[in-house]
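Before we start, here is the structure in question, set down as structure tokens.
The complex is shown incomplete by one protein chain, all other protein chains being positioned as in the whole.
We call the chains A, B and C, going by the order they appear; numbering starts again at 1 in every chain.
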Amino acid sequence: MMLKIGVIGAGAIGKEHIRRCSTVLQGASIVAVSDINAEGARSAVTALGLEAKIYDDGHALIADPEVQAVLVTSWDPTHEEFTLAAIAAGKPVFCEKPLAMSAEGCRRIVDAEMRAGRRLVQVGFMRPYDDGYQALKQAIAQGEVGTPLMLHCAHRNASVNESYSTDMAITNTLIHELDVLRWLLNDDYVSAQVIFPRSTRNAHANLRDPQIVLLETRSGVRIDVEVFVNCQYGYDIQCEVVGESGIARLPEPASVQMRKQARLATEILTDWKDRFIRAYDVELQAFIDDVKADELRGPSAWDGYAASVAADACLKAQQSGSVEPVEMAPRPDFYPR
Amino acid sequence: MMLKIGVIGAGAIGKEHIRRCSTVLQGASIVAVSDINAEGARSAVTALGLEAKIYDDGHALIADPEVQAVLVTSWDPTHEEFTLAAIAAGKPVFCEKPLAMSAEGCRRIVDAEMRAGRRLVQVGFMRPYDDGYQALKQAIAQGEVGTPLMLHCAHRNASVNESYSTDMAITNTLIHELDVLRWLLNDDYVSAQVIFPRSTRNAHANLRDPQIVLLETRSGVRIDVEVFVNCQYGYDIQCEVVGESGIARLPEPASVQMRKQARLATEILTDWKDRFIRAYDVELQAFIDDVKADELRGPSAWDGYAASVAADACLKAQQSGSVEPVEMAPRPDFYPR
Amino acid sequence: MMLKIGVIGAGAIGKEHIRRCSTVLQGASIVAVSDINAEGARSAVTALGLEAKIYDDGHALIADPEVQAVLVTSWDPTHEEFTLAAIAAGKPVFCEKPLAMSAEGCRRIVDAEMRAGRRLVQVGFMRPYDDGYQALKQAIAQGEVGTPLMLHCAHRNASVNESYSTDMAITNTLIHELDVLRWLLNDDYVSAQVIFPRSTRNAHANLRDPQIVLLETRSGVRIDVEVFVNCQYGYDIQCEVVGESGIARLPEPASVQMRKQARLATEILTDWKDRFIRAYDVELQAFIDDVKADELRGPSAWDGYAASVAADACLKAQQSGSVEPVEMAPRPDFYPR
Partner (left out) sequence: MMLKIGVIGAGAIGKEHIRRCSTVLQGASIVAVSDINAEGARSAVTALGLEAKIYDDGHALIADPEVQAVLVTSWDPTHEEFTLAAIAAGKPVFCEKPLAMSAEGCRRIVDAEMRAGRRLVQVGFMRPYDDGYQALKQAIAQGEVGTPLMLHCAHRNASVNESYSTDMAITNTLIHELDVLRWLLNDDYVSAQVIFPRSTRNAHANLRDPQIVLLETRSGVRIDVEVFVNCQYGYDIQCEVVGESGIARLPEPASVQMRKQARLATEILTDWKDRFIRAYDVELQAFIDDVKADELRGPSAWDGYAASVAADACLKAQQSGSVEPVEMAPRPDFYPR
């Protein structure tokens, strides 16, 4: 009972997912791979000794009757199109973030899925599958710290390259917090504000780095997220939930403790791929298992839409310097909490 | 060569300082104590087996030729008057915070001291004398984390009583951060904003708790301070300095590490008096030593003024919900950095 | 290319491995299960909806031509017999610890495997597959702490039941350290000593608990292992490597950090199954992958023999109170370091 998967897009992340399905995860096999560069698709397949059909057109792959489920890992601007096509074909689809290039695009996917009458879409937000965030959510749910009042968060990268622009602090970096914090609190954002501290000299000339994003939720929780993508010292994700009776903090990754050269130290990761490496496995295994059980439960098209709306407000707040509302459509019953 | 000290005000903190000078510190003796209730002054003196003159008038104490230096620990509204009187008498004076009831009052003391032509005033801000803050400042000064860009701080009390009002989060609680963070960064504030998260149900009805205060400094450092005075779990002071190349964090107080009942734990203090108990000793010893060396170096009247101006802006920001400027007079050369 | 596995013994651990191979791991399928109680085998299989042949005799299962590799999870005293039979049949075999009931039994397996001319046996020591021990070994290998001189270790269980006897502190508990520490240091033991501290009142009457085992290795490293199986507070595995230039310590399991009720705390596990849950997956996946690559690299029959010889010396030392030699045959070239 292997789930037969077709992968659209054989770039870096596409190859990773092909490898993952073939050599790490349980219960799925890659039966087709497409890429606008068919040779790229072919080499991805042969490199792993797989047998899979090669397409140069994602729509043809979706139409292949052998393909039972679709992974969309193509160029960002094509995500919406292929996701909509998969929905139209009635095939479950795992779409890497971003779900679409705009909130409106996400909304079109939401609407299409609702018309289809059942959940067919999982967005590639992996943090809810991270052991640490899971433990943090459980601690909140069990009332370990009482009702949450504030979140103090940080998203730090050692450095970014010249192509990284000020708005990408929202769309590429903060987007993960925008998703996972909604999930953590089971709440929605109502406003956003962005503050620019003195910029580090380690950022390139056109980038304002760090930034502090302030979010407010429907229930009044206040969130501050420091986004600092040239922090030099490592890749470091922090999340602290201040509740009415205590504080819970995202676990630091386990590490050998060293006493050495007058320091008592543990290691901080430097490569983001190491930080959530297990979560990537778990999210995709969950997609496979949930498709087989015919009940998708991971990050939904609605979650993709919600993150997109919040990101838009943050982008506006970057420009205006003011508090900007996050104006989201009411949650359809189709997407229960 | 004992420094002969007169103490104005024999309440709780006055008694503490009398005890401190008599049984802990080096090189000073209490020769006079005044209180509007002379009996209170007398019992404070006899309880410790001291010999000291008793006054019911602080001005008479200041005038006593035997008194070489003055501690002002009287009712807050009298601080300005006695400090000005000590300056007029040319006697060094250690004045508990607040230096005066308004920024204007602080300014009058600044002006009087400048007219006197030498530093005579130390304000009772003790945090710069705390080992932890000292170590943090040293780490910054040595460039351990590069140029500071952001500070993330928290000031949490387990609980407060009914008399604690929303403005006291600024004037009684945040005031310590307003002083110590200026000293830590060697910088001045230019704006303040206050955010009110959802309030804890553990605060009494009229108190908005917690609050988040956002400060901006002249050099562009952005500071967030969570003030949460009914956090339930303990008295907890946090300060994290995010610099261009790393992050330095105020030490947690040393504590026995326990493995017990499925928890690996250290203790968090619950009484604020324990947290800075050594700093109180050190600040007063520094006053004694500096007076003898004829060179006051601790928190100055100018520092008292600066904290007061910043507090006023925060109070205004509590009301307005907006970003409020911190408008301070230019620093006179009399008070070098 | 699924590896077809037969499982001998459908008790608790047998069921676990069947579940693991069927729903977690990659590239294997369970094709046969045997148990002296055939009904037990059958229910294990049907509970997971598997299709597998049922045997009431392990030898018949081994002889089944469809079975490509064997898992021995039967009653301890039968391990040697089935492992020898698998070797005789030329089929790779993963045998749960203990490999045999005596060092002599282990030696018989070693000899049989050497006669077979290739590695066919992996013993179920999972700690070398734990992320933490892997990181610790890597730190040593990279010279992070210089040449190891001492190891300070602890193996603590919250409590054990009445059937746990003083010798089981060696054969059931310490046996894991006896394996993993040899692997960590790439060294062999030469002597053992056991010290009995004052016993806890939380142990039953006939159990001496805790115990301290002192080991010496060929290169002169000294190891102390505290075995304390009624420590009350949790399941806690500690390992500290003191080298010539620093100290490396096994990571604490990642855990949410809580500030609550005057404590700054992380959780300590209480169930041993949670501590090495991932390592169980990884060791069996490694067996599957290594069998397919025709190159077993995990804990060998020789490792099983070495642990057994060391355990015997510890048992003797429990009785004698003296330092007892660990007398092991020379390592055959067949088993390279």
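In this text, a contact is a pair of C-beta atoms (placed from the backbone, for glycine too) under 8 Å apart; a residue touches a chain by one contact, two chains touch by 3 or more.
The shown structure was predicted, so the numbers you read here are calculated from the model rather than taken from an experiment.
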- prompt: Which one touches the absent chain: B:D111, B:E252 or B:D290?
  reply: B:E252
Statement: Which of A:D111, A:E267 or A:D290 touches the missing chain? It is A:E267
Field: Listed residues A:D236, A:E283, A:D303 or A:E324, member touching the removed chain
entry: A:D236
Statement: Considering the complete complex, of C:S43, C:S165, C:Q232 or C:Q261, the missing chain is touched by C:Q232
- line: Contact with the hidden chain, among C:R222, C:R278 or C:K316, goes to C:R222
Statement: Per the touch rule stated above, chain A touches the missing chain via residues 232-234, 236, 252, 259-270
- request: Identify the residues of chain B touching the omitted chain, counting contacts across the whole complex.
  value: 23-26, 131-132, 135-136, 139, 144-145, 245-261, 266
Message: For review purposes, identify every residue of chain C that touches the missing chain, sorted by number.
response: 146-147, 149-150, 152, 195, 197-202, 210, 212, 214, 219-222, 224, 226, 228, 231-233, 242, 244-247
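The definition used in the following text is that only the chains that are shown with their structure count from here on.
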Query: Which chain wins if you rank chains by how close their C-alpha centre is to the centre of all protein C-alpha atoms?
result: A
Field: Most distant chain from chain A by Cα centroid
entry: B
- request: Return the distance between the CA-based centres of chain A and chain C, expressed in whole Å.
  value: 38
Statement: Between the Cα centroids of chain B and chain C the separation in whole angstrom comes to 59
- request: Give me the residues of chain B that touch two or more other chains.
  value: 232-233
